[in-house]
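With one protein chain withheld, the remaining protein chains of the complex are depicted in position.
Up next, subunit A:
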Amino acid sequence: MSILVFVESAEGQIKKTSLEAVAYAHALGSPVTAIALGAVDQGALEALGKYGAQKVLHASDARLNEGVIQAYTSVLVKAMQDENADILVLANSSLGTPVAARVAIKTGASLATNVTDLPETSSGFVVKRSIYTGKAFAKVELKNQKKVIALKKNAAEAKEVGSNVTVTPYAVTLSDADFAVKILSSEKATGEVLLPEANIVVSGGRGMKGAEHWGILEELAKTLHAATGCSKPVSDMGWRPHHEHVGQTGVKVAPQLYIAVGISGAIQHLAGVNSSKYIVVINKDADAPFFKAADYGIVGDAFDVVPKLTEALKAAK
């Protein structure tokens, strides 16, 4: 028996959430095989050993350079068989989650997504998942021998536990049906810290008064090596791209630090940030509801406080 981990990459590097998936699988105890699809840097693949993979498979078929859900499903189902794996672990994402769904049906596995913790195995195999958009958790038992587990960010800490391993090429056979969904083109932000992956997020709301004022938030984000986010009205008004909108109907983030500037803290916004470890709120209204969900708060004008904060951070480096 082994555990298979599907690792996702962006710009040739393994995503941090996938390193967490490798760490999670390592903590489960059985030998871990990681599998990467499409173009990934060799060094990044070898380094998966450090996070707990005994073996790394690389399906470098160029047709897998884009994340095609059904093709990825076929490859992972076959790899589970080849590796005699009962468990597939992966990270929740726009690719990972639908792939998890399809693999679970094809393999007859018990499926859980949005998983937040290592399983309790004293009686059965029980995982905890985040539900009601972060407002609650459900403990569910995965009863089938085969299991597919998709992790929410921070379900395990990516720690170095081993050393580099050799990477084995993995040959795939793919059919036309695997490419029924044809990817025509894509637009991806490059060189930026991706919001769902970020350790620190600097987020702005309607209090920022307009797209032209985002410079001070971007400067703060750059100083902290953070991703930028926003509230829903901000993306609705086109001040920021849709993929930066955080909340119930947007991205759910789980960074170490979330800095909210000029955001009132509506419950739908909080739903996307309540898994953050620490929350800082900067708002000129002392009664803004966001302060109740914050760890640290400053009542003040964003246009005054943010540049000063950026300066203080630079000075403290």
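One rule holds for everything that comes next: contacts are C-beta pairs under 8 Å (C-beta built on N, C-alpha and C of every residue); 3 or more make two chains touch, one makes a residue touch a chain; residues count from 1.
The working rule: contacts and distances are computed from a predicted model.
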Omitted chain (choose from "Electron transfer flavoprotein subunit beta", "Nitric-oxide reductase large subunit", "Biotin transport system ATP-binding protein" or "Heme exporter protein C") - UniProt protein name: "Electron transfer flavoprotein subunit beta"
Residue of A:A27, A:V126 or A:V165 in touch with the missing chain, whole complex considered: A:V126
Listed residues A:M1, A:I105 or A:A211, member touching the removed chain: A:I105
Residue ranges of subunit A at the interface with the undisplayed chain: 10, 66-67, 69-70, 73, 92-95, 97-102, 104-106, 108-114, 126, 128-144, 180-189, 192, 194-197, 199-200, 224, 242-243, 248-249, 256-257, 267-268, 271, 274, 277-278, 280-281, 291-301, 304-305, 308-309, 312-313, 316
